[in-house]
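In this view, the complex is presented without one of its protein chains, the others remaining in place.
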Amino acid sequence: MRYFRQVWTIAAKDLRSELRTKEALNASLSFALVILLLFSFAFDPTAELTREISGGLLWLVFAFAGALLLNRSFARELENDCLDVLVTSPVPASALFLGKALANWLLLLGIEIVCLPVFGVFYNVDWARQPAWLALVLLLATWGLTVIGTMFSALTVNLRLRELMLPMLVYPMLIPCLMAAMQLTTALVAGQAPAGDQVAWLRMLVGFDIIFTALSVALVETVLIG
Amino acid sequence: MREKILYALGVAAALLLARNLYVMLVHLPDEAFQGAIFRIIFFHVPAAFTCFLAFFVALVASISYLKTGRMQWDSLAVSTTEVGLAFGAANLISGMIWARIIWGIWWTWDWRLTSMLVCWLLYAGYLVLRRAIEEPAQRARLSAVLSILSFTVVPFVFFSIKWFRTQHPQPVLYGEGKMDAAYRAMLYGNWVPLILLAILLVAVRMKQETRRLELDALRREAHTI
Partner (left out) sequence: MTALAVDNVWKYYGDYPALRGISFEVPRGACVALLGRNGAGKTTLLRILAGLSRPTRGSVRVLGMDCLSAGVRRATGVLGHGIGIYDELSAYENLRLFAALYGLERPHQAALEWLERTGLERVKDGLVREFSRGMRQRLAVARAFLHRPSLLLLDEPFTALDDRAIALLQGLLRESLASGATILMSTHQLREALELASHVALIVRGKLAHAGERTPEMLEDPGYLYRTYGES
(Lines give C-alpha, C1' and ligand atoms only; values in the text may rest on other atoms or scores of the structure.)
Protein backbone atom coordinates (compact mmCIF):
# COMPACT_ATOMS: atom_id res chain seq x y z
CA MET A 1 0.00 0.00 0.00
CA ARG A 2 2.76 2.39 1.00
CA TYR A 3 4.57 1.33 -2.18
CA PHE A 4 1.71 2.41 -4.42
CA ARG A 5 1.38 5.69 -2.55
CA GLN A 6 5.05 6.35 -3.27
CA VAL A 7 4.55 5.49 -6.95
CA TRP A 8 1.67 7.93 -7.11
CA THR A 9 3.58 10.67 -5.24
CA ILE A 10 6.35 10.50 -7.85
CA ALA A 11 3.90 10.38 -10.75
CA ALA A 12 1.92 13.33 -9.36
CA LYS A 13 5.12 15.32 -8.92
CA ASP A 14 6.16 14.70 -12.52
CA LEU A 15 2.70 15.48 -13.86
CA ARG A 16 2.43 18.65 -11.82
CA SER A 17 5.76 20.05 -12.93
CA GLU A 18 5.20 19.03 -16.55
CA LEU A 19 1.73 20.50 -16.70
CA ARG A 20 3.05 23.68 -15.11
CA THR A 21 5.92 24.26 -17.55
CA LYS A 22 4.55 22.24 -20.50
CA GLU A 23 8.09 22.18 -21.89
CA ALA A 24 8.20 18.58 -23.08
CA LEU A 25 4.46 18.41 -23.63
CA ASN A 26 4.35 21.36 -26.03
CA ALA A 27 7.41 20.21 -27.94
CA SER A 28 6.13 16.68 -28.19
CA LEU A 29 2.61 17.65 -29.24
CA SER A 30 3.66 20.13 -31.90
CA PHE A 31 6.20 17.62 -33.21
CA ALA A 32 3.43 15.03 -33.49
CA LEU A 33 1.25 17.45 -35.44
CA VAL A 34 4.13 18.38 -37.74
CA ILE A 35 4.78 14.73 -38.57
CA LEU A 36 1.07 14.16 -39.16
CA LEU A 37 1.23 17.02 -41.66
CA LEU A 38 4.43 15.74 -43.28
CA PHE A 39 2.89 12.36 -43.95
CA SER A 40 0.43 14.02 -46.30
CA PHE A 41 3.36 14.74 -48.62
CA ALA A 42 4.73 11.21 -48.43
CA PHE A 43 1.75 9.65 -50.18
CA ASP A 44 -1.49 10.60 -51.82
CA PRO A 45 -3.76 11.04 -48.79
CA THR A 46 -6.99 9.52 -50.05
CA ALA A 47 -9.31 8.03 -47.44
CA GLU A 48 -8.83 4.41 -48.57
CA LEU A 49 -5.06 4.50 -48.74
CA THR A 50 -4.84 6.32 -45.42
CA ARG A 51 -7.05 3.74 -43.78
CA GLU A 52 -4.80 0.96 -45.05
CA ILE A 53 -1.69 2.46 -43.48
CA SER A 54 -3.34 4.27 -40.57
CA GLY A 55 -1.78 2.02 -37.92
CA GLY A 56 1.73 2.54 -39.20
CA LEU A 57 1.24 6.27 -39.63
CA LEU A 58 -0.26 6.86 -36.19
CA TRP A 59 2.26 4.77 -34.28
CA LEU A 60 5.23 6.36 -35.99
CA VAL A 61 3.84 9.72 -34.92
CA PHE A 62 3.29 8.49 -31.36
CA ALA A 63 6.73 6.88 -31.17
CA PHE A 64 8.50 10.03 -32.40
CA ALA A 65 6.50 12.30 -30.13
CA GLY A 66 7.08 9.87 -27.25
CA ALA A 67 10.86 10.04 -27.61
CA LEU A 68 10.81 13.79 -26.98
CA LEU A 69 8.69 13.32 -23.89
CA LEU A 70 10.72 10.40 -22.54
CA ASN A 71 14.03 12.15 -23.06
CA ARG A 72 13.01 14.66 -20.40
CA SER A 73 11.74 12.09 -17.91
CA PHE A 74 14.93 11.48 -15.96
CA ALA A 75 16.81 14.42 -17.44
CA ARG A 76 14.50 16.79 -15.58
CA GLU A 77 15.90 15.38 -12.32
CA LEU A 78 19.43 16.45 -13.20
CA GLU A 79 18.84 20.12 -12.51
CA ASN A 80 19.80 20.83 -8.89
CA ASP A 81 20.85 17.14 -8.46
CA CYS A 82 17.29 16.12 -7.66
CA LEU A 83 17.93 12.56 -8.84
CA ASP A 84 20.46 12.04 -6.05
CA VAL A 85 17.98 13.26 -3.48
CA LEU A 86 15.25 10.98 -4.81
CA VAL A 87 17.57 7.96 -4.79
CA THR A 88 18.69 8.66 -1.22
CA SER A 89 15.08 9.00 -0.09
CA PRO A 90 13.30 5.89 1.25
CA VAL A 91 11.46 5.46 -2.07
CA PRO A 92 12.63 2.21 -3.72
CA ALA A 93 14.16 2.63 -7.17
CA SER A 94 11.41 0.52 -8.69
CA ALA A 95 8.70 2.80 -7.24
CA LEU A 96 10.57 5.79 -8.62
CA PHE A 97 10.67 4.09 -12.01
CA LEU A 98 7.01 3.10 -11.98
CA GLY A 99 5.94 6.57 -10.89
CA LYS A 100 7.83 8.18 -13.73
CA ALA A 101 6.56 5.59 -16.21
CA LEU A 102 3.00 6.23 -15.03
CA ALA A 103 3.38 9.99 -15.53
CA ASN A 104 4.88 9.50 -18.99
CA TRP A 105 2.13 7.07 -19.88
CA LEU A 106 -0.62 9.54 -18.98
CA LEU A 107 1.09 12.40 -20.81
CA LEU A 108 1.63 10.32 -23.94
CA LEU A 109 -1.96 9.10 -23.87
CA GLY A 110 -3.01 12.73 -23.68
CA ILE A 111 -0.99 13.54 -26.78
CA GLU A 112 -2.50 10.56 -28.58
CA ILE A 113 -6.01 11.64 -27.70
CA VAL A 114 -5.32 15.04 -29.26
CA CYS A 115 -3.68 13.53 -32.35
CA LEU A 116 -6.44 11.06 -33.20
CA PRO A 117 -9.21 13.55 -34.06
CA VAL A 118 -6.70 15.72 -35.92
CA PHE A 119 -5.74 12.67 -37.94
CA GLY A 120 -9.42 11.90 -38.56
CA VAL A 121 -10.18 15.40 -39.79
CA PHE A 122 -7.10 15.91 -41.97
CA TYR A 123 -7.15 12.50 -43.60
CA ASN A 124 -10.90 12.14 -43.74
CA VAL A 125 -10.90 8.88 -41.79
CA ASP A 126 -13.58 7.75 -39.38
CA TRP A 127 -11.17 6.27 -36.81
CA ALA A 128 -13.57 5.59 -33.93
CA ARG A 129 -15.50 2.65 -35.26
CA GLN A 130 -14.18 0.30 -32.58
CA PRO A 131 -13.65 2.74 -29.70
CA ALA A 132 -13.35 0.21 -26.87
CA TRP A 133 -10.83 -2.01 -28.65
CA LEU A 134 -8.89 0.97 -29.91
CA ALA A 135 -8.70 2.33 -26.36
CA LEU A 136 -7.36 -1.02 -25.15
CA VAL A 137 -4.69 -1.12 -27.85
CA LEU A 138 -3.70 2.48 -27.10
CA LEU A 139 -3.40 1.74 -23.38
CA LEU A 140 -1.36 -1.45 -23.87
CA ALA A 141 0.98 -0.28 -26.62
CA THR A 142 1.56 3.10 -25.00
CA TRP A 143 2.52 1.32 -21.79
CA GLY A 144 5.02 -0.81 -23.71
CA LEU A 145 6.44 2.32 -25.31
CA THR A 146 6.67 4.19 -21.99
CA VAL A 147 8.13 1.35 -19.97
CA ILE A 148 10.97 0.83 -22.46
CA GLY A 149 11.39 4.57 -22.96
CA THR A 150 11.49 5.36 -19.25
CA MET A 151 14.00 2.58 -18.64
CA PHE A 152 16.29 3.96 -21.34
CA SER A 153 15.74 7.47 -20.03
CA ALA A 154 17.19 6.23 -16.73
CA LEU A 155 19.96 4.33 -18.50
CA THR A 156 21.13 7.33 -20.51
CA VAL A 157 20.49 10.09 -17.96
CA ASN A 158 24.14 10.70 -17.10
CA LEU A 159 25.54 10.37 -20.61
CA ARG A 160 26.84 12.90 -23.03
CA LEU A 161 24.69 12.92 -26.16
CA ARG A 162 21.71 11.73 -24.14
CA GLU A 163 19.20 13.13 -26.62
CA LEU A 164 20.81 11.25 -29.50
CA MET A 165 21.31 8.04 -27.60
CA LEU A 166 17.74 7.46 -26.50
CA PRO A 167 15.99 7.16 -29.88
CA MET A 168 18.81 5.09 -31.32
CA LEU A 169 18.53 2.54 -28.50
CA VAL A 170 14.78 2.65 -28.02
CA TYR A 171 13.36 2.18 -31.52
CA PRO A 172 14.90 -1.24 -32.31
CA MET A 173 13.73 -2.44 -28.88
CA LEU A 174 10.24 -1.20 -29.62
CA ILE A 175 9.80 -2.95 -32.96
CA PRO A 176 7.68 -5.85 -31.65
CA CYS A 177 5.47 -3.52 -29.61
CA LEU A 178 5.03 -1.02 -32.44
CA MET A 179 4.39 -3.74 -34.97
CA ALA A 180 1.60 -5.23 -32.88
CA ALA A 181 0.13 -1.78 -32.31
CA MET A 182 0.27 -0.95 -36.03
CA GLN A 183 -1.39 -4.20 -37.09
CA LEU A 184 -4.15 -3.89 -34.53
CA THR A 185 -4.78 -0.19 -35.10
CA THR A 186 -5.05 -0.59 -38.87
CA ALA A 187 -7.65 -3.31 -38.44
CA LEU A 188 -9.56 -1.33 -35.83
CA VAL A 189 -9.64 1.85 -37.90
CA ALA A 190 -11.05 -0.27 -40.75
CA GLY A 191 -13.78 -1.29 -38.31
CA GLN A 192 -12.82 -4.92 -37.72
CA ALA A 193 -13.00 -6.24 -34.17
CA PRO A 194 -9.94 -8.37 -33.31
CA ALA A 195 -10.21 -11.96 -34.51
CA GLY A 196 -7.76 -14.68 -35.50
CA ASP A 197 -4.33 -13.13 -36.07
CA GLN A 198 -5.28 -9.92 -34.34
CA VAL A 199 -5.97 -11.73 -31.08
CA ALA A 200 -2.52 -13.24 -31.27
CA TRP A 201 -1.00 -9.79 -31.81
CA LEU A 202 -2.92 -8.54 -28.79
CA ARG A 203 -1.57 -11.42 -26.75
CA MET A 204 1.95 -10.63 -27.84
CA LEU A 205 1.47 -7.01 -26.83
CA VAL A 206 0.35 -8.07 -23.36
CA GLY A 207 3.34 -10.43 -23.10
CA PHE A 208 5.71 -7.67 -24.16
CA ASP A 209 4.28 -5.30 -21.55
CA ILE A 210 4.48 -7.84 -18.74
CA ILE A 211 7.99 -9.07 -19.51
CA PHE A 212 9.56 -5.65 -19.94
CA THR A 213 7.76 -4.14 -16.95
CA ALA A 214 9.06 -6.98 -14.79
CA LEU A 215 12.57 -6.76 -16.22
CA SER A 216 12.73 -2.98 -15.82
CA VAL A 217 11.46 -3.09 -12.25
CA ALA A 218 14.08 -5.72 -11.46
CA LEU A 219 16.97 -3.88 -13.15
CA VAL A 220 16.30 -0.21 -12.46
CA GLU A 221 18.04 -0.21 -9.08
CA THR A 222 21.20 -1.47 -10.76
CA VAL A 223 20.92 1.38 -13.23
CA LEU A 224 20.35 4.12 -10.67
CA ILE A 225 22.72 2.99 -7.88
CA GLY A 226 26.26 2.58 -9.17
CA MET B 1 51.40 -20.56 -22.27
CA ARG B 2 48.18 -18.72 -23.09
CA GLU B 3 49.80 -17.32 -26.22
CA LYS B 4 50.60 -20.84 -27.39
CA ILE B 5 47.03 -21.99 -26.90
CA LEU B 6 45.87 -19.07 -29.03
CA TYR B 7 48.36 -19.90 -31.79
CA ALA B 8 47.24 -23.53 -31.69
CA LEU B 9 43.63 -22.42 -31.97
CA GLY B 10 44.44 -20.29 -34.98
CA VAL B 11 46.35 -23.05 -36.71
CA ALA B 12 43.59 -25.56 -36.03
CA ALA B 13 40.97 -23.19 -37.43
CA ALA B 14 43.03 -22.52 -40.57
CA LEU B 15 43.70 -26.23 -41.20
CA LEU B 16 40.08 -27.18 -40.70
CA LEU B 17 38.94 -24.39 -42.96
CA ALA B 18 41.37 -25.43 -45.70
CA ARG B 19 40.21 -29.01 -45.47
CA ASN B 20 36.55 -27.95 -45.57
CA LEU B 21 37.13 -25.70 -48.57
CA TYR B 22 38.80 -28.58 -50.38
CA VAL B 23 35.90 -30.93 -49.70
CA MET B 24 33.38 -28.23 -50.53
CA LEU B 25 34.90 -27.22 -53.84
CA VAL B 26 36.25 -30.53 -55.07
CA HIS B 27 34.15 -33.36 -53.65
CA LEU B 28 30.67 -31.94 -53.08
CA PRO B 29 28.61 -31.67 -56.30
CA ASP B 30 26.79 -28.48 -57.29
CA GLU B 31 23.33 -28.21 -55.81
CA ALA B 32 20.63 -29.26 -58.30
CA PHE B 33 18.65 -25.98 -58.46
CA GLN B 34 21.01 -23.26 -57.32
CA GLY B 35 24.33 -24.49 -58.69
CA ALA B 36 27.71 -23.48 -57.36
CA ILE B 37 26.55 -20.50 -55.29
CA PHE B 38 24.71 -22.82 -52.88
CA ARG B 39 28.04 -23.49 -51.18
CA ILE B 40 27.80 -20.08 -49.57
CA ILE B 41 25.39 -21.72 -47.14
CA PHE B 42 28.37 -23.39 -45.43
CA PHE B 43 29.46 -19.96 -44.24
CA HIS B 44 26.15 -18.15 -44.19
CA VAL B 45 24.35 -20.40 -41.71
CA PRO B 46 27.25 -21.21 -39.34
CA ALA B 47 27.96 -17.45 -39.17
CA ALA B 48 24.44 -16.87 -37.88
CA PHE B 49 24.83 -19.73 -35.35
CA THR B 50 28.11 -18.23 -34.16
CA CYS B 51 26.60 -14.77 -33.94
CA PHE B 52 23.77 -15.89 -31.67
CA LEU B 53 26.05 -18.09 -29.60
CA ALA B 54 28.25 -15.04 -29.05
CA PHE B 55 25.26 -12.90 -28.03
CA PHE B 56 24.20 -15.62 -25.62
CA VAL B 57 27.65 -15.73 -24.04
CA ALA B 58 27.47 -11.92 -23.81
CA LEU B 59 24.20 -12.26 -21.91
CA VAL B 60 25.71 -14.77 -19.46
CA ALA B 61 28.78 -12.55 -19.02
CA SER B 62 26.59 -9.49 -18.43
CA ILE B 63 24.54 -11.23 -15.76
CA SER B 64 27.75 -12.50 -14.17
CA TYR B 65 29.15 -8.98 -14.13
CA LEU B 66 26.09 -7.64 -12.35
CA LYS B 67 26.33 -10.49 -9.83
CA THR B 68 30.05 -10.29 -9.11
CA GLY B 69 31.22 -6.84 -10.21
CA ARG B 70 34.36 -8.37 -11.72
CA MET B 71 35.61 -6.46 -14.74
CA GLN B 72 36.69 -9.67 -16.54
CA TRP B 73 33.04 -10.45 -17.14
CA ASP B 74 32.56 -7.06 -18.72
CA SER B 75 35.57 -7.63 -20.96
CA LEU B 76 34.07 -10.97 -22.01
CA ALA B 77 30.69 -9.35 -22.67
CA VAL B 78 32.05 -6.62 -24.90
CA SER B 79 34.40 -9.00 -26.72
CA THR B 80 31.70 -11.54 -27.48
CA THR B 81 29.29 -8.80 -28.56
CA GLU B 82 31.82 -7.37 -31.00
CA VAL B 83 32.70 -10.79 -32.40
CA GLY B 84 28.99 -11.62 -32.59
CA LEU B 85 28.44 -8.44 -34.59
CA ALA B 86 31.27 -9.37 -36.94
CA PHE B 87 29.74 -12.79 -37.58
CA GLY B 88 26.31 -11.20 -37.88
CA ALA B 89 27.70 -8.89 -40.55
CA ALA B 90 29.25 -11.91 -42.30
CA ASN B 91 25.87 -13.59 -42.22
CA LEU B 92 24.09 -10.53 -43.61
CA ILE B 93 26.63 -9.85 -46.33
CA SER B 94 26.92 -13.45 -47.47
CA GLY B 95 23.13 -13.56 -47.51
CA MET B 96 22.99 -10.46 -49.67
CA ILE B 97 25.46 -11.91 -52.17
CA TRP B 98 23.47 -15.10 -52.28
CA ALA B 99 20.21 -13.18 -52.74
CA ARG B 100 21.70 -11.12 -55.57
CA ILE B 101 22.57 -14.27 -57.47
CA ILE B 102 19.52 -16.42 -56.80
CA TRP B 103 16.75 -13.82 -56.48
CA GLY B 104 18.39 -11.08 -58.51
CA ILE B 105 18.11 -8.52 -55.69
CA TRP B 106 20.45 -7.50 -52.90
CA TRP B 107 17.80 -7.20 -50.26
CA THR B 108 14.27 -8.33 -49.62
CA TRP B 109 12.21 -7.67 -46.51
CA ASP B 110 11.93 -11.35 -45.79
CA TRP B 111 11.53 -12.07 -42.08
CA ARG B 112 14.90 -13.77 -41.69
CA LEU B 113 16.79 -10.89 -43.25
CA THR B 114 14.79 -8.24 -41.45
CA SER B 115 15.07 -9.88 -38.01
CA MET B 116 18.79 -10.38 -38.39
CA LEU B 117 19.22 -6.75 -39.36
CA VAL B 118 17.19 -5.57 -36.36
CA CYS B 119 19.27 -7.75 -34.01
CA TRP B 120 22.43 -6.42 -35.55
CA LEU B 121 21.24 -2.84 -34.97
CA LEU B 122 20.23 -3.65 -31.37
CA TYR B 123 23.70 -4.91 -30.54
CA ALA B 124 25.37 -2.14 -32.49
CA GLY B 125 23.52 0.17 -30.09
CA TYR B 126 25.32 -1.62 -27.25
CA LEU B 127 28.67 -0.54 -28.67
CA VAL B 128 27.46 3.02 -29.24
CA LEU B 129 26.28 3.20 -25.62
CA ARG B 130 29.67 2.00 -24.40
CA ARG B 131 31.46 4.71 -26.35
CA ALA B 132 29.43 7.39 -24.60
CA ILE B 133 30.50 6.32 -21.08
CA GLU B 134 33.86 7.35 -19.69
CA GLU B 135 34.05 5.57 -16.35
CA PRO B 136 34.73 1.81 -16.73
CA ALA B 137 32.56 0.50 -13.89
CA GLN B 138 29.58 2.61 -14.92
CA ARG B 139 30.10 1.54 -18.53
CA ALA B 140 30.16 -2.10 -17.51
CA ARG B 141 27.04 -1.80 -15.38
CA LEU B 142 24.86 0.10 -17.85
CA SER B 143 25.90 -1.94 -20.86
CA ALA B 144 25.24 -5.17 -18.94
CA VAL B 145 21.67 -3.99 -18.35
CA LEU B 146 21.34 -3.13 -22.04
CA SER B 147 22.66 -6.55 -23.03
CA ILE B 148 20.03 -8.26 -20.88
CA LEU B 149 17.22 -6.11 -22.33
CA SER B 150 18.46 -6.68 -25.89
CA PHE B 151 18.65 -10.44 -25.53
CA THR B 152 15.12 -10.51 -24.13
CA VAL B 153 13.69 -8.61 -27.06
CA VAL B 154 15.34 -10.83 -29.72
CA PRO B 155 12.69 -13.61 -29.61
CA PHE B 156 9.95 -10.97 -29.76
CA VAL B 157 11.59 -9.44 -32.80
CA PHE B 158 11.89 -12.76 -34.63
CA PHE B 159 8.39 -13.81 -33.72
CA SER B 160 6.68 -10.57 -34.70
CA ILE B 161 8.57 -10.01 -37.92
CA LYS B 162 8.04 -13.58 -39.04
CA TRP B 163 4.37 -13.21 -38.37
CA PHE B 164 4.15 -9.91 -40.16
CA ARG B 165 6.17 -10.90 -43.19
CA THR B 166 4.81 -14.38 -43.79
CA GLN B 167 1.46 -12.85 -44.62
CA HIS B 168 3.11 -12.16 -47.96
CA PRO B 169 4.45 -14.83 -50.31
CA GLN B 170 8.17 -15.21 -49.81
CA PRO B 171 10.96 -16.93 -51.67
CA VAL B 172 11.79 -20.34 -50.33
CA LEU B 173 15.31 -20.39 -48.94
CA TYR B 174 16.03 -24.03 -48.51
CA GLY B 175 14.19 -27.00 -47.10
CA GLU B 176 16.07 -28.03 -44.01
CA GLY B 177 14.46 -31.47 -44.12
CA LYS B 178 15.33 -32.15 -47.75
CA MET B 179 19.00 -31.41 -47.40
CA ASP B 180 21.41 -34.07 -48.47
CA ALA B 181 23.36 -35.79 -45.67
CA ALA B 182 26.74 -34.76 -47.09
CA TYR B 183 25.62 -31.14 -47.29
CA ARG B 184 24.31 -31.24 -43.77
CA ALA B 185 27.55 -32.73 -42.47
CA MET B 186 29.46 -29.90 -44.12
CA LEU B 187 27.06 -27.30 -42.74
CA TYR B 188 27.84 -28.36 -39.18
CA GLY B 189 31.41 -29.36 -40.03
CA ASN B 190 32.22 -25.85 -41.16
CA TRP B 191 30.78 -24.45 -37.95
CA VAL B 192 33.76 -25.86 -36.05
CA PRO B 193 36.48 -23.68 -37.64
CA LEU B 194 34.21 -20.63 -37.38
CA ILE B 195 33.69 -21.27 -33.66
CA LEU B 196 37.45 -21.70 -33.21
CA LEU B 197 38.00 -18.42 -35.03
CA ALA B 198 35.39 -16.72 -32.83
CA ILE B 199 37.06 -18.01 -29.66
CA LEU B 200 40.43 -16.78 -30.92
CA LEU B 201 39.04 -13.33 -31.69
CA VAL B 202 37.28 -13.10 -28.33
CA ALA B 203 40.49 -14.08 -26.53
CA VAL B 204 42.50 -11.42 -28.35
CA ARG B 205 39.83 -8.77 -27.78
CA MET B 206 39.60 -9.65 -24.07
CA LYS B 207 43.31 -9.21 -23.70
CA GLN B 208 43.10 -5.80 -25.35
CA GLU B 209 40.24 -4.85 -23.07
CA THR B 210 42.22 -5.88 -20.00
CA ARG B 211 45.16 -3.76 -21.14
CA ARG B 212 42.85 -0.85 -21.76
CA LEU B 213 41.53 -1.06 -18.22
CA GLU B 214 45.07 -1.14 -16.87
CA LEU B 215 45.94 1.92 -18.93
CA ASP B 216 42.85 3.73 -17.76
CA ALA B 217 43.73 2.93 -14.14
CA LEU B 218 47.28 4.19 -14.61
CA ARG B 219 46.01 7.39 -16.16
CA ARG B 220 43.66 7.95 -13.24
CA GLU B 221 46.47 7.19 -10.81
CA ALA B 222 48.68 9.75 -12.52
CA HIS B 223 45.95 12.37 -12.36
CA THR B 224 45.27 12.12 -8.62
CA ILE B 225 47.05 14.50 -6.36
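The first chain written gets the first letter, and so on, giving A and B; residue counts start at 1 in each chain.
In this section, a contact is a pair of C-beta atoms (placed from the backbone, for glycine too) under 8 Å apart; a residue touches a chain by one contact, two chains touch by 3 or more.
It should be emphasised that the depicted structure is a prediction, and the values quoted were computed from it without experimental measurement.
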Partners of the unshown chain among those that are drawn: A, B
Interface residues of chain A (partner: the chain not displayed): 2, 5-6, 9-10, 13, 16-17, 20-21, 79-82, 84-92, 225-226
Hidden partner interface residues of chain B, rising order: 69, 71, 135-137, 140, 213-214, 216-217, 220-221, 223-225
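The rule we apply is simple: only the chains that are shown with their structure count from here on.
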Touch list for chain A against partner chain B, complex: 151, 155-156, 158-161, 165, 168-169, 172-173, 175-176, 179-180, 183, 197, 200-201, 204, 207-208, 211-212, 215, 219, 222-223, 226
Sites on chain B touched by chain A in the complex: 66, 118, 121-122, 125, 128-129, 132-133, 137-138, 141-142, 144-146, 148-150, 152-153, 156-157, 159-161, 163-164
